[in-house]
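Handing you this structure, nothing more for now.
Below, a portion of the complex is reproduced, with chain positions unchanged.
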Amino acid sequence: MIIILKQGAQKDKVHSLVHSLEESGLHINYSEGSHTTILGLIGDTSAVDTDQLAAMDIVEGVKRVSEPYKAANRKFHTDDTVIRIGRGAFGGGHFGVIAGPCSIESNEQIIEVAMKVKEAGASFLRGGAFKPRTSPYSFQGLRDDGIRMLLEAKKASGLPIVTEIMSLAHYDLFADVDIIQVGARNMQNFEMLKELGKCDKPILLKRGLSSTIEELLMSAEYIMSSGNTQIILCERGIRTFETATRNTLDISAIPLLKKLTHLPVIVDPSHATGIASLVPPLAKAAVVSGADGLMIEVHSHPAAALCDGAQSITPAQFASLMQSVSALAEIEHKTLF
Amino acid sequence: MIIILKQGAQKDKVHSLVHSLEESGLHINYSEGSHTTILGLIGDTSAVDTDQLAAMDIVEGVKRVSEPYKAANRKFHTDDTVIRIGRGAFGGGHFGVIAGPCSIESNEQIIEVAMKVKEAGASFLRGGAFKPRTSPYSFQGLRDDGIRMLLEAKKASGLPIVTEIMSLAHYDLFADVDIIQVGARNMQNFEMLKELGKCDKPILLKRGLSSTIEELLMSAEYIMSSGNTQIILCERGIRTFETATRNTLDISAIPLLKKLTHLPVIVDPSHATGIASLVPPLAKAAVVSGADGLMIEVHSHPAAALCDGAQSITPAQFASLMQSVSALAEIEHKTLF
């Protein structure tokens, strides 16, 4: 960490700052320039409060030079984390595909989709029971009933299931869910992250609409610092000025995250753009850019979907896409099962 | 609402769509152009699912022409909502000032600040007990103890108190809190909004970092649709490409929100930029742009603050700022008490 001092900072205040930092176990390197004087802090600075330093009247600015995350940092854990459930896995050369409808609507609907995506090659079934909708007047999901239907579909298809939690008050309903999803809007619901850090299920952590890559890793760090290290990161589009697509898929985040962390990284091309015809090209882009998996919305009748129909593809389109994904995964030396 | 049909949409499918929309009580206006055919939907379209329409293969696009919010809409409630507590109020010509430290650190600290901001003219005391911090290694707030200290300061100063809730699990601790704050990161924590819609306390709803003005109003609508209409909206800066300030204060949002909604609108210039020296000019800008109040971080020793010291001003700076605020509020025909 670097502290840039203000021009003309009083010597005694500087000495007292250096002294207090040294007392906290850091080694301080002092560099005086013509216009700028800097202090280099050597040692473990993850507990140093940059805000507090920046508030001092002798300080012009503070810059971190090392990453503020540890447990998620590949520098300290070079091997890929691999998350395996049933026949599917994410990370370490394994490519997992999660597919299913945005919302669970009925027993028949979810079972039908489950059987079809399984046949096409998906390893995991997704379906929303609790739905975060911008409007209170939109369909909010079947809630408890939805979870029950999803469990039926798990039994019928044999596919492990992934579904989103929106409140810790619903936690008990997730007992037989295989992967708990934290949605983009809850990526910085820190109280929830801490609690999920105590459970023994893998967490699918979606990047917030305006969260940086570093903030995504810090949210993973919240879960990991409570004990749970089974985390799958998911890029699902960020909010930008562009309005032609719902969000902007940050494809660069994939190879960058793979460099920064050992956790598996997957892509949700459905939410990223909100346009069904863009899902196949973006899913393919995800595979070749280094992703460890995909999460895709599939609905038998998109135009009748109770939510996000515009971004859902049909089972037939999904089956066709899976052939491309499969061919590309092979080129990338990734195993689909 | 407008539905734009694809070129060459099959007549029978169009007729069937028109028929089903009419059955739901809407009147449909059909306009056929050379390249574009549009359907105008007349009536209450707030329950119409635009996603579902957009997913139909004959539909090219769907555009709303009326606002999706009702309870918060000034068109249907022309008079300002006024929220009064103790000697302070927001809206309807009343200008309320909330001040206090980012975090509650000790009984002495919070009581000292409370007395000073009261003396300078604040009507409400703020202080964080539960702190949303990006890093799990940063100070997380004194939690239960913090709430207790804040209640002591309320008693000592007579000022009503405002503090942030981060989980419904802590709700019971807020029994004597006067205004419950929903932070930017929880603006779309819809399960929490629904529950807070059932309580009888005013809610201070902060705009999310990447939430549009319409989404802010839709989140207010969540609370209002559960019964609680006492909502104060707070602009606190949005996330943009600019890195010289922590966030970008969207000052235009103030006069725009005042036009769109009857709810009071306040500004938090401290979080908006993260730089103490910018707080006074932005606070003044808020007053003259039509805001109904301010929320300002004040700390007796910013450089020793356990959180966000860089954006806190001292009690002396706050007292000086309040003189300017007071003069400008008078010009704007707003009452401070």
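A and B label the chains in the order they appear, each numbered from 1.
Following the convention adopted for this analysis, contacts are C-beta pairs under 8 Å (C-beta built on N, C-alpha and C of every residue); 3 or more make two chains touch, one makes a residue touch a chain.
Predicted model, so just to flag it, every value in this text is computed and none were measured.
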Exercise for the section: Count every copy of the one sequence in the whole complex, not only the 2 placed here. Expected result: 4
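Just so it is clear, only the chains that are shown with their structure count from here on.
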Fill in the blank from the handout: Between the Cα centroids of chain A and chain B the separation in whole angstrom comes to 26
Practice task
Would you tell me which residues of chain A are touching chain B in their complex?
Solution key: 46-47, 49, 51-52, 54-57, 68, 130, 132-140, 166-169, 185-186, 188-192, 194, 208-210, 215, 218, 221-222, 225-226, 239, 276, 302-312
